[in-house]
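Note that one protein chain is taken out, while the other chains of the complex remain in position.
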Amino acid sequence: MHKYASPKFFYTLAGQLTPWLAALTAVLLLAGLYFGLFVAPPDYQQGESYRIMFIHVPAAWMSMFVYMLMAGAGAVALVWNIKLAEMFAACCAPIGASFTFLALVTGSLWGKPMWGAWWAWDARLTSELILFFLYIGYMALQASIDDPRRAARASAILALVGVVNIPVIHFSVQWWNTLHQPASVTRMGAPTIAPIMLVPLLLMALAFTVYFFTVVLMRMRNEILERERHTGWVAEILESEP
Amino acid sequence: MNWSHFFAMGGYAVYVWSSYGLAVLILILNLYLPLARRKTVQRRLREFLRLKEQTR
Partner (left out) sequence: MPNLIKTVAFLFRRDLTVALRRSTDILTPLVFFVIVVSLFPLGLGAEPTVLRTVAPGVIWVAALLATMLSLNRLFANDYADGTLEQMALAPYPLTLLVFTKVAAHWALTGLPLVLISPLLAVQMNLPDSAIGTLVLSLLLGTPVLSLLGAVGAALTLGLRGGGVLVSLLVLPLYTPVLIFGAGAVSGVVTGLDIEAQFSLLGAFLALAVTFAPWAAAAALRVSLD
């Protein structure tokens, strides 16, 4: 356990893994795009516009998944005081926020041809918007605290409070939506999914996931260098690399 | 493969291609940012180590 919690070991491991993960991401992305844009047929009701789903849905899944990881890493950092967990949580946030932003904008782009409006306060998009605010708050808190340890522990508490609130928020927004949504706006959902449409959806979801791990490892390596700058091994690395 | 058909996306070209375009942009951005940061971090840390050596 101790070996894996060592920043030096992790730094080297991450450096070795990153190229492979990046290659895997590229393969999955190309496969997903091929199936999504060329193989899957147009939808009976939504025509070609449903293809936005292959970006929007995986992005939304990632936005939730990353937040869970972030909160989980925060919990580990709080309970066991593991520096790597602290760094992981911090590195997750901007990536998760990007996915949330992507989900929001593609949701809006998907909604416009369907509802005729750029934003229609659909229940899922509204929950996604609040999730975006939660990410922003997390990053703002991290940025305001200079001491890295206090920053990590405070953000961990915030993320855990957020994670507990997310189901409550989802439920509340659902309820609110059924009450206020005009009948003309149908729930934005996937078209009746033909199995062939599941393939690109899952491929893109997998691609985004592997991409996330690639990028988070890259961020963590930078974080490790900075936080471990007083150690000998970091000095060696900086001397040896160009 | 009718390319003009493909790019037209049944009339929804703007929406579909903006979505895919934004996705590509975000993927590239999140890849680029840590790479750029790595250079800055290395530069600053080398400076930091140099100063540490001098004041020893």
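Order as written gives the chain letters A and B; numbering starts at 1 within each chain.
The working rule: a contact is a pair of C-beta atoms (placed from the backbone, for glycine too) under 8 Å apart; a residue touches a chain by one contact, two chains touch by 3 or more.
This one's a predicted model, so the numbers in the text were calculated from it and none came from an experiment.
Quick one: jot down which shown chains the absent chain touches.
A
Which of these, A:68, A:141 or A:202, touches the one chain of the complex that we don't see?
Looking across A:68, A:141 or A:202, the contact with the absent chain belongs to A:141.
Of A:16, A:81 or A:165, which one is in contact with the hidden chain?
Once the missing chain is taken into account, the touching residue is A:165.
To test your reading of the contact rule: which positions on chain A touch the chain that is missing from view?
Residues 130, 133-134, 136-137, 140-141, 144-145, 149-150, 153-154, 157-158, 160-162, 164-165, 168-169, 171-173, 175-176, 179 of chain A touch the chain absent from view.
We take it that only the chains that are shown with their structure count from here on.
What whole-Å value do you get for the distance between chain A and chain B if each is reduced to the mean of its CA atoms?
For chain A versus chain B, the centre distance works out to 15 Å.
Within their complex, state which residues of chain A touch chain B.
It is residues 29, 33, 37, 42, 47-49, 51-52, 55-56, 59, 94-95, 98-99, 101-102, 105-106, 109-110, 112-113, 211, 214-215, 218-219, 221-222, 225-226, 229, 234-235, 238, 241 of chain A that touch chain B.
With touch defined as at the start, can you tell me which chain B residues reach chain A in the complex?
6, 9-12, 15-16, 18-20, 22-23, 26-27, 29-31, 33-35, 37-38, 41-42, 45-46, 48-49
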